[in-house]
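Okay, here's the structure, questions in a sec.
Every protein chain except one is present and positioned as in the full complex.
Chain naming follows the written order as A and B, and within any one chain the residues start at number 1.
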Amino acid sequence: MRVDAGLISYLEELSALSLSEDEKLRLLGDLDEILQYMASLSGLDTQNIPAYSLVYDNMNAREDVATSSLDREKLLRNAPKSANGMFVAPRTV
Amino acid sequence: MHDMSALELSAAIMAKKIGVIEAVDAYIDRIEASDSRLNAFLCVEKDKARAKASQIQARLDAGERLSPLAGVPVAIKDNISVEDMQCTCASNMLGGYTPVFNATAVERLERAGMIVIGKLNMDEFAMGGSSETGVFGAVKNPWDTSRVAGGSSGGSAAAVASGEIPLALGSDTGGSIRQPCAFCGVTGIKPTYGAVSRYGLVAYASSLDQIGPIGNNIDDCAAMLSIISGRDDMDSTCVLESPFDFGQEACPQRLDGIKIGLPRNYFDAGIAEDVKSAVMAAARELEEAGAVVEEFEMPLMDYMIPAYYIIACAEASSNLSRYDGLKYGYRSPNADTLQGVYRMSRSEGFGLEVKRRIMLGSFVLSSGYYDAYYKKALQVRSLIKDAYSSLFGRFDMILSPVAPGTAYKIGENAGDPLKMYMGDIYTVSVNLAGLPAAALPCGFGAKGMPIGFQLVGSAFSEGKLVSAARVYQNRTEFNKARPGGEAL
Partner (left out) sequence: MTWEVVVGLEVHAELSTRSKIFCGCTTAFGGEPNSQVCPVCSGMPGSLPRLNSAVVEYAARLGIALNCEIANECVFDRKNYFYPDLPKAYQISQLYAPICSGGFLEIEVGEASKKIGIREIHMEEDAGKLIHNSQSGETFMDFNRCGVPLLEIVSLPDIRSGAEAAAYLERLREILLYLDICDCKMQEGSLRADVNLSVRRCGSSEFGVRTEMKNLNSIKAVSRAIEHESVRQIALLDRGGTVTQQTRRWDDTKGESYAMRSKENAQDYRYFPEPDLPNSALGESWLARILENMPELAHEKRERYAGEFGISAYEAKVLTGDRNIAGLFEELASLCGNPKEAARLISGELMRLMNASSILPEELNIDASKLAKLVVLVTEGKISRDAYKETIEAVFTQNVDPGAYIAQKGLLMQSDDDAVMESVLAAINDNPEAVADYFLGKEKALTFLMGKVMKKLGKSANPIAVKKSMEDRLQCIGGKK
């Protein structure tokens, strides 16, 4: 499969990016080359090979205990925009 | 003082020959004198360090025994959270971001009495093999400042190599501790996946990332690894029951009975002659120390890089989605709609290499391509892991090069991402299989640049690796060499 402008556009949307024209051109070439190379995996027979995953015997889960939370001031300290104790975003609808 | 190892420094502090503040000041002076040349440090927190040093001094004076590294200054790669210090990941996206919590590894170092001096330069979001992609400029190799320090923990390796700091924390996802160690002639350990907590490490690829030590010798690194390793309630993947205890072997010189595998196909094509001979020489050194070195054919070599990059980019694309301009970090002033804030903040905040990997990651996870790329890569990963398991049935450890060449000129590989990726051929499979590896200096190349090799072990066999590394460093002098001709 080849990388084209349509795919770049779609990937931009999935990734919430807006590339400059230069970047688009650059990535068109790069991604094409890289993906061609990555497709070499298809040369390996992996039928019936399980996908890698870490499996542990026990859940390594926590007890259901409520612990203290962050001070609200700390939570919002790095926020680019906050008001009334909340993060602020532009209108979502 | 800069001639001492970190362990020796701590012993001197305990023996009251040196004060903690004195040590901190000496290293800060050194940094101030040399770092403009190297660009290893992104920030030096002099006041905080001195305040901490007083506290530690007081506790030591009161008779507390904190750890074998108590009182020693340490610097932290700028993708590991230190409370109230910057954590930029060398990116505009996190410019001005200050964590409100410590990474567990940092917490443990501080509890052990180490003093955090500052944060270290790196590739942006740890994506790179040269420490050139960060927005604060490239890290220069102390052996030749026109050359790269390696990456992504270039700042950590350069700072240690130049004597600016005795020990540093780095992170390794596909070679990011080992390769800069090799390029800068210092020692480093990439621990087994799950040995050290990742809590507080800004995630690049969750199933591959590990925090590890960089220092001048294996004992210093081992001492630091002991402190930071072991179970953590905040990280579900950190499962090592208790921290490593490497014991105190007195100058071991022999490795009798140890079986070391040498992957002959790693030396076939693409490796520089000087690197090849230095690594082979290291193998011979260990043979002379009593180890049995046997050649073998490393399977799946052609599939390591594609599998690694597919998985790493996929996880990265998801891990970096949280940077959206709303909760922390950079928010574009050029946007006022929601989509605008997302897209402009991310496009202006991230550098090109980061964007490239995010796009790649989104692609391999997208519907229609998931099976052929991501799922396939996970299957290849299983095969690689199984291959190593088999090998460790035959060998105690595997000896291999770290990089195909020595440190190249700054800017030389900038335009060719795929070529950069291929440079990770010897390191990525270790992360894919979740195994430990120690990188040790073993010589110098044609241009006088350092060369390193790695010893790879089975899961949680760091003890064996440290023993072998001790033997190697007792029999050779490479880790004692310093740039600028100052041999120790």
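As a working rule, a residue touches a chain if its C-beta (ideal position, glycine included) is under 8 Å from a C-beta of that chain, and two chains touch if they have at least 3 such contacts.
Just so it is clear, the model here is predicted, and its values are computed rather than measured.
Touch with the chain omitted from the figure is made, among B:Met114, B:Val148, B:Val202 or B:Met304, by B:Val202. In the complete assembly, the contact with the undisplayed chain comes from B:Ser318, out of B:Thr145, B:Ser277, B:Ser318 or B:Asn413.
Among B:Phe41, B:Tyr97 or B:Trp143, only B:Tyr97 touches the chain that is left out of the view. Counting the whole complex, the residues of chain A in touch with the unshown chain are 14, 16, 51, 53-70, 72, 75-76, 83-93.
Touching the omitted chain from chain B are residues 80-81, 87, 89, 94, 97, 99-101, 103, 198-203, 205-207, 233-237, 239, 314-315, 317-318, 321-322, 324, 326-328, 338, 342, 362, 365-367, 370, 374.
Everything below uses one rule, namely that only the chains that are shown with their structure count from here on.
Chain A contributes residues 7-8, 10-12, 14-20, 23, 26-27, 30-31, 33-35, 37-44, 46, 49-54, 56, 60, 62, 70, 74-75, 77-81, 87-92 to its touches with chain B in the complex.
Chain B contributes residues 96-98, 100, 194, 207, 233, 236-237, 239, 300, 302-303, 305-307, 309-310, 317, 321, 324-331, 335-344, 346-347, 350, 352, 355-356, 358-364, 366, 372-373, 375-383, 385, 417-418, 421, 432, 434 to its touches with chain A in the complex.
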